[in-house]
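A protein chain is absent from this complex, but the other protein chains hold their places.
Just so it is clear, A, B and C label the chains in written order, and each chain counts residues from 1 on its own.
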Amino acid sequence: MSSLYRKSLWVFHLNTGSCNGCDIEVLNAFTPAQDAERFGVKLVGSPRHADAIALTGPITREALPRVIRALQAVPEPKIVVAIGSCACGGGIWHDSYSVLGGVEKLYEILEKKGIKRPITVFVPGCPPKPEAILYGILLARGMVKQKQKGRIYVESESAELMISKDLIESVKEQVMSSKISRKQVEKITSIVR
Amino acid sequence: MQQFSDSKIGDLLKKLGVFGTTSIVTPNTILINNVDDKLYDLCRLLIEELDAYYSTSIGVDERPLNGSFAVYHVFVADKLGLYILVRLEASPSHPIVKSITPIIPGADWAEREVMDMIGVKFAGHPRPYRLILPYDWPSNIYPLRKDFDYNDKYPIKDKIDKVIHGSTEYVVDKEVLEEEYTAVPIGPYHPALHEPEYFEVYVDGEKIVDARYKGFFIHRGIEKIAETRLTYDQVPFIAERICGICGFTHSTAYCLAVENAAGINVPERANYIRSILLEIERIHSHLLWMGVAFHLLGYDTGFMIMWRIREKIMDLAEELTGNRKTYGANIVGGIRKRFDISEEKIPYIKRLLNSVKEEYLKYIDKIVSMTEIRKRTREVGILTHEDAKKYSVLGPHARASGINTDVRKYRPYAAYSEVDFKVPVRDEGDVYARIIVRHEEVLESISIISQLLDNLPKTPLRAEFDFIPEKRIGIGCTEAPRGEDLHFVITGYGNKVYRWRPRAPSYNNLASVPLMLRGEKLADAPIIIASIDPCFSCTDHVVVIDIKTGRRRKLVSR
Amino acid sequence: MNRFRILLQNIKRGVVTEKYPLEPIRVPESFRGKPVIDVDKCVGCGACVNACPPNALTLEEDLNEGIRYIKLFIGRCIYCGRCEEVCPFDAIHLTKEFELATTSKDDLYQIVGLRMYKCPICGKPYTTIRLVKKVIDKLPPEERSLVLICPDCREKITAANRSFARR
Partner (left out) sequence: MFKLLYILINLFGLLLLAPILDGLERSIKAKLQNRRGPSLLQTWYDLIKLFKKNPGSTGTPRFLVRYSIYLSFTTLLIACIIMPSIIPYSYSFIGDIIVLVYLLISSKIFLILGSISSGNPYSLVGSSREVSLSMLAELIFAEIISVFAITNNSLLIEELFPAKIFKPSLICSLILLFFIGYVESTRLPFELGEAEPELSGGIILEYTGLDLAFAYYSVLIRRIIYSTILINIIIPGNVFIHPILYLGCLFLLTIIYSSIEASFGRLRIDSALSILNKAVLIGGGIVVAAVLGL
């Protein structure tokens, strides 16, 4: 697939409920300073002409049926570029009553209808810089390397040694023998909270 | 209320016998209670005698406060610098109030929004259809009631293909239209609009007979999220995301509203920085609009030139705020610390603005004097002075129709009282006039910024205050690049707003679009729609019809 | 002839396109890019979680394992920098990175798992060891003791104290 779109990629811009921030930046990527056309990227006016969809904004309930229809009109193989934090994960609206969330939520609905999940590139940012959008589009075509990596850090069990066992034991004894005044308790409770 | 007893407004209120029930909520806002059957007289007198205009209506679920629903109609007396709130009460069991749409056509959308979101009905409303909520939304669930949970997601029905256009306006009878003319849908995913919005344009050959509008596809539930999940300090960040172009103006209006309600005095430096960022936003918004307008006129080179010049403004915004969209600087009480403009940056900003001005002036006159551009904008999409007044249009759109209005000048906020600028007004009312008004505003904005930079005071950035008092009403108003942006706030408990309603300028301006489209050529429809600089996401704060809907196919295969 | 004069001006101006991605672009010092949690400094207090407007930062606890997770999902982050402002331990920063595009959603998560401190009385984990340590270091020795007991047990003890005092 990446070989098919390496030299040419036509993008249809689909606003699913965005605030305009990302839409303007998508358009901005085609202006002289960034000029996405030098990589063979072109904005097209119809989803039928497109190879990729630049999706901006959280998926709103009202826009959903149209979004599905637009996605279906794009011929295979298709790429979805989810632009902005709203499209990636729902953004600040993620749990609102009239918003479904990010593209993942859209795919869940598509899968129920038996529609294959397209290749997706996430471009977070609020809004992402036009360069970041360009980078995302190039990443989808395998022309740049991915820099962002997920990171999971879990503290080792030896962390428990940070607080000396003696101290804990002494506290336990102290408490068991109830030598603490109420004032102290209240003060410390407020600090910890 | 004594200060008003001898004034024009005092006389007016006394005449109607509502002076006693009127109170001052903040120095520039008065609240009229218990109007009852004098509502129509009051509205008429406010508009005719005070030269006030209707701004918006707000529905509030005040059951937890005083046991009833309330509707606030906001009138703005521009010359007096006064906001007049008319409060109507509706009982929780039968929430019905009298509609003012029969005498003020501009109240149509605002009242239907209240019906959708709060569930207060308006007796006598000519088109009581659903406006904002999706069509598969259950009919007895009102999202802005306090007993509705903000993340209550109702299951999506599988088939929503049947779309009822309850929100549209018909001038010619709909059936007749469909029989005789071809319908060309513009939107929701139309390359000219870049936003999902739907105009159904009825054409006879290439001539437009009528147009209908369906919006609110971007309804994201902003107000509900702000009233439930977010705290006072978090709301500015969602307010900015009402609109990606004029976001800063929304967060400023919100902050002003809360500050007015709580009586917080914002330090001078914060006011100056707000004004500087607001003007940067205005320049970028106008340049963006001009670029898009030239693109719609098919002059792509003009589009590229405008956006190339704009790129420098974006760099400036990025340098000052760390984000190309000036997002994130506002907080209730002032400006956040990392958004301070340091002394070293001032020469850089001035240099950059000068080079932008120089380059901009080198091109703009030549572009607007081109024959095709002139031919396609002069005497196209005319909105007369009278119609502009009737639909209470705002901002550059109103100024191009000869209405001298500007919040910055006549109801100054932030640091606008400290600077000297003129308000460009044109009388033609066509697309060309709208281009010229915006062009002149760009130059004014550049001069405003340099004046502000010259006298940047050295004060703290954020006012110190203990807490925000409860149940206070505040109105914040700013001049967004598209017109007056009004935010209404009722403060609440637990560090949260009780009710917040933003009303973006496009909400009023969009209503005038079908009027302008009628009788024009289809080829001109995109530029006419775009000439009001429609910001659909502003209007919908939460909301297009598709080329591929079943409806359209039916129309065609007929 | 203005239209051709515009073209001439453009030709004189020359190509302005930047060389990105072949060459990196200049990003201003104040740029608000990807937030990064400093795993050595984070104590898991959750101040950032409370301040975060879009809930990009969330706090989850695995009570069986005794680990508290601070999850940062940059696919929801609005890059406002409130977390940086409120962090008492200077543990989260906005960097100048903006090339955040990924092909998988998992790459957008930063997860910091901190061991939780178990209450010596009831054995229930209630806060992170690091936070306990920070608080202990700030308190005078005689008051240290109570931090080491969970809020529930503390309540019980106060109640017991009260009844004891009354008696």
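Basically, a residue touches a chain if its C-beta (ideal position, glycine included) is under 8 Å from a C-beta of that chain, and two chains touch if they have at least 3 such contacts.
Since this is a predicted model, take the numbers as computed values, not measurements.
Participant: I'd like the shown chains that the missing chain touches, ordered by label.
Facilitator: Visible chains that the missing one touches: A, B, C.
Participant: Among B:Ala253, B:Leu296 or B:Ile436, which one is in touch with the chain left out?
Facilitator: Of the candidates B:Ala253, B:Leu296 or B:Ile436, B:Leu296 is in touch with the missing chain.
Participant: Could you tell me which of A:Ile53, A:Ala73, A:Val121 or A:Ile163 touches the chain that is not displayed?
Facilitator: Checking each option in A:Ile53, A:Ala73, A:Val121 or A:Ile163, the one touching the absent chain turns out to be A:Ala73.
Participant: Can you say which of C:Ile6, C:Ala47 or C:Cys153 touches the chain missing from this structure?
Facilitator: Residue touching the chain left out of view: C:Ile6.
Participant: In the full complex, which of A:Arg48, A:Arg117, A:Lys149 or A:Lys165 touches the chain missing from this view?
Facilitator: Final answer for the missing-chain contact: A:Arg48.
Participant: Which residues does chain A use to touch the chain missing from this display?
Facilitator: Residues of chain A in contact with the hidden chain: 4-5, 7-8, 10, 31-32, 35, 37-38, 40, 42, 44-46, 48-49, 51, 72-76.
Participant: In the complete complex, which positions of chain C touch the hidden chain?
Facilitator: With respect to the unshown chain, the touching residues of chain C are 3-4, 6-7, 10-11, 13-17.
Participant: For chain B, which positions touch the chain that isn't shown here?
Facilitator: 182-185, 190-192, 203, 205-206, 294-302, 304-305, 308, 370, 372-373, 375-376, 521-526, 547, 552-553, 555-557
Methods note: only the chains that are shown with their structure count from here on.
Participant: Quick check of your reading of the touch definition: is the inter-chain graph here a line, ring, star, complete or other?
Facilitator: complete
Participant: Looking at A-C and A-B, which pair shares more C-beta contacts?
Facilitator: A-C
Participant: For chain A and chain C, what's the span in angstrom between their mean Cα positions?
Facilitator: 17
Participant: Please set out, as single numbers or ranges, the residues of chain A touching at least two other chains.
Facilitator: 32-33, 91-92, 95, 126, 129
Participant: For chain B, give me the residues that contact two or more of the other chains.
Facilitator: 237-238, 241, 308, 323, 327
Participant: For chain C, which residues are in contact with chain A within the complex?
Facilitator: So the residues of chain C in touch with chain A come to 15-18, 20-21, 25, 34, 39, 53-56, 67, 73-79, 97-115, 117, 120-121, 127, 129-133, 135-136, 138-139, 143-149, 151, 153-154, 157-158, 160-162, 164-165.
Participant: In their complex, what parts of chain A are in touch with chain C?
Facilitator: The contact residues of chain A facing chain C are 32-35, 38, 85, 88-92, 94-95, 102, 104, 119-126, 128-129, 131-132, 134-136, 138-140, 144, 146-157, 159-160, 162-163, 167-172, 174-175, 178, 180-182, 184-189, 191-193.
Participant: Can you tell me which positions in chain A touch chain B when the two form their complex?
Facilitator: Spelled out, the residues of chain A in touch with chain B are 12-25, 27-28, 31-33, 43, 45-47, 57-58, 60-66, 69-70, 73, 91-93, 95-100, 109, 126-127, 129.
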